[in-house]
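Comments concern the structure below.
Removed from the display is one protein chain of the complex; every other protein chain stays in position.
Our next item is chain A:
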Amino acid sequence: MLKILKYSFYDLIRSRWSYVYFLFYLLLGFVLLFLNNDVSKAVITLMNIIIVLVPLIGTIFGVMYYYNSKEFIELLLAQPIKRSSIFLGQYLGVAGSLTLSLVLGLGIPFVLYGLFKSDAIFDFSLLLVTGAFLTLIFTALSFNIALSNENKIKGFGYAVLLWLFMAVIYDGLFLMSLIIFKEYPLDTFSLVATMFNPIDLSRTLILLKLDISALLGYTGAVFKQFFGTDKGLFISIFMLVLWTVIPIWRLSYKAKRQDF
C-alpha cells in the first residue's frame, strides 16, 4: 500500500492543483492576520471559510482524482497487489496531500506571526484538526460516490449534491424543525442532529471552544453544557473519527466486490 500511496502522492505533488490549494491557504492566512491584526479574530473568520470550503475541495478533488486515476487503478489490479491497498493508497494519497496543503498553508503564516506566543494556539490547533478531519471525511465520501457511479457526470453531480446538503440544506432543515417543533424540548434532538453532520459538528466544536456560544442562540446553553466539557469534546472527536472510518471501511468493502 505504501507504494501506491507514494505514487499517488507524487502524482498529486506534481499537479498544479495541490499548489493552487496550498497557495490559497497561505495567502488567506497572511491576509487575515494582517487585516485583523488579531489571531483570535482571524481564527473565527478562518473557521467560517474552512467549514464550507474544505468539504467542497475534498469532495470535488476526490471525485476528480478517482475518475482521473481509473486507468492507473486498472493497471494495478492486474498486479500482485491487494485490492484494498490500491484503493486505500489512492485515497490516502489524495486526502494526505490535501491535508498537508491545508496545514502548511495556514500553519506557516500563523507561525511566522507568532502563534506560539499567543494563547490562541489551542483554538488554532483545533481548527486545523477539524479541517484535517473534514478533508479525510469528504474525500472518503466522494471516493465512495465515484466508485459506485461509473458515469462521471452523475458521480460529480451526486458529490456536489452531498456537499450542498451537508453544508447548506441540512442547516436549513434543522432550523425549520426547530421552529416547527418549538413547543417541545429539543435539546437532545439538536445535539443528535449536530452529531450527524460533520460540518455542523466541527462548527459547534470550534465555536464553543472560542467561547462565543451566545452566537448559537436558542440551544446555546445546552450545547455549552455538552460540548464545553471534556466529555463533550471527546465524544465529538469520536464522532468525527466514526465519520472518517465508516466511509473508508465502505470504500474497501465495495472495492473488493467491484468488477473492472
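Observations, loosely collected:
Note that contacts are C-beta pairs under 8 Å (C-beta built on N, C-alpha and C of every residue); 3 or more make two chains touch, one makes a residue touch a chain; residues count from 1.
What we mean here is this: contacts and distances are computed from a predicted model.
As stated in its UniProt record, the chain not included in the shown complex is "Cu-processing system ATP-binding protein", which appears among "Cu-processing system ATP-binding protein", "Formate dehydrogenase", "GMC family oxidoreductase" or "PadR family transcriptional regulator". Contact with the chain that does not appear here is found for just one residue of A:T188, A:T229 or A:Q258, A:Q258.
Counting over the whole complex, chain A has residues 3, 7, 11, 69-72, 74-83, 256-260 touching the chain that is not drawn.
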